[in-house]
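Left out: one protein chain. Kept in place: all the others.
Right after this comes subunit A.
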Amino acid sequence: MKIKAQFGMVMNLDKCIGCHTCSVTCSNTWTNRPGTEYMYWNNVETKPGVGYPKEWENNDEKKGGWHLKNGKLELKAGGKFSKLINIFYNKDLVEIDDYYEPWTYDYENLVNSPEKDHQPVARPKSQLTGEYMDITWGPNWEDDLAGAHETGKNDPNMRNLDEQIKFEFEETFMMYLPRICEHCQNPSCVSSCPSGAMYKREEDGIVLVDQDSCRSWRFCMTGCPYKKVYFNWKTNKAEKCTFCFPRIENGQPTICSETCVGRLRYIGIVLYDADKVLEAASVEDEKDLYEAQLGTFLDPFDPVIQKEAVKQGIPEDWIEAAQKSPVYKLAVEQKIALPLHPEYRTMPMVWYIPPLSPFMNALGGQVDSLSPDVIFPTINQFRIPIDYLASLFTAGDTGVIKKVLRKLVAMRTYMRAVQLNKPFDHSILEAAGMTEEVAEEMYQLSAIAKYEDRYVIPKSHREDSGDMFSHQGNAGFEFMEACRSCMGGGQEADPLEYYESGFWRELDESSPKGV
């Protein structure tokens, strides 16, 4: 057993109002530099829709993630040898136009224009070429189903739905899907990088690109099935969501979580057995991947696990944090959070509580006199088809989605009864497999949880690591090389201090540089 700690996030989709605050604050923090302006490490998609970049979920074509080849896990885009052979031209690369051509506006014209018959306008100008352009696609083109009658049918998740429910006007449904990098347990981006510039942090599972080692081979972007590695077209290097590691190391939530208007994000750690990851990612039936991933998580309350974790160097306060972790509670204990597209086999670590759709609507006026026989069948009539949710979160297994929705409905009906002092039919809870305590707990965490309950973030142990400032520049986006040693008076990093892992040892004893 090799115990690792890993940060995870859960998003409660019922609460997302699609305001894009998360995208904007993320962008202001990380991607307001030239070459990155098209990137939204956090983006919010309206589903159904092709998303950002276009049709990212269509991995039959985009070739992201893993698949089973003769029973063995292999990168969908091709193994190591095939990558080297195709290194001169990556045949599966997503182009910038699939995201969108970044633009700005000719604002000066508003001020400098001479007097004319018409108002001056600020015409859009491409940031790639500096020329005037017509805007035909953007990062958020399908917001609130705009144009979805055209693009929506290309949404890969629509494939499993009945023709007639697809886009008849009356039946139209939508939901928001905020997305960041999943900081996967089995990251295919890291595995696709030939120069070893991408890595997963041993201590907390955060996946990063070493800017100094990236050699512009651009395979990681194809490798990620969520298309969450981006290419900086100015520096010709890959960049991606950092899980705001400078904040996380200080016990603060990521900026997208901190600023989330719906307060729907949860951050915490889970302990998992790294020795089980490969096996779990290789289970034959895609529908078993969700359970298999759950199977890698370890119970932080189990004394045997605790002892072993301490032995393996996991700090005590991290074990405590794992016990309080809202991610562990929602995903493992309450089982209402689900991974996004487990069929990509990367074992993603950003999980989602599926949305309920307008739930009172579906029940009509009779909400207070409900029995399980009435309440649960209505789940099938929810606006958002079960099949659609299953395609997003369970590789098509509708059974799991129904179970989760039942729990959510049962919790709500129970809490409604409690707060209005109405009689309650307890068989509703039983049928959902819950007790009153569980319902209460679910309510606490999903409805009224405070900041400290939503974010249980153990600090990184600085006392062991010397001066964290000297680590800057080795990871993340500190590429103003000249200033490496002048940050906060930090001492020069001794690279050996920071790169203990076997990989870098083999390449170069004395420095974190790549080949």
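Basically, a residue touches a chain if its C-beta (ideal position, glycine included) is under 8 Å from a C-beta of that chain, and two chains touch if they have at least 3 such contacts; residues count from 1.
Quick note on the criterion: contacts and distances are computed from a predicted model.
Q: Which of "Xanthine dehydrogenase YagT iron-sulfur-binding subunit", "Respiratory nitrate reductase subunit gamma", "Anti-sigma factor" or "Ferredoxin" is the UniProt protein name of the chain not shown?
A: According to UniProt, the chain not displayed is called "Respiratory nitrate reductase subunit gamma".
Q: Tell me which residue among A:W41, A:W56 or A:Y199 touches the hidden chain in the full complex.
A: Reading the full complex, the residue touching the unseen chain is A:Y199.
Q: Taking the entire complex into account, which one of A:N59, A:T151, A:S191 or A:S325 touches the absent chain?
A: Among A:N59, A:T151, A:S191 or A:S325, only A:S191 touches the chain that is not shown.
Q: Which one, A:G71, A:P114, A:G130 or A:P303, makes contact with the chain that was left out?
A: Looking across A:G71, A:P114, A:G130 or A:P303, the contact with the absent chain belongs to A:G130.
Q: If the missing chain were put back, which residues of subunit A would it touch?
A: Contact residues on subunit A toward the absent chain are 2, 73, 75, 80-81, 83-84, 88-91, 93, 95-96, 128-131, 186-187, 190-191, 193-196, 198-204, 211-218, 221, 231, 233-237, 249, 274-275, 277-278, 313, 460-461, 464-466, 471, 479, 481, 496-507, 513-515.
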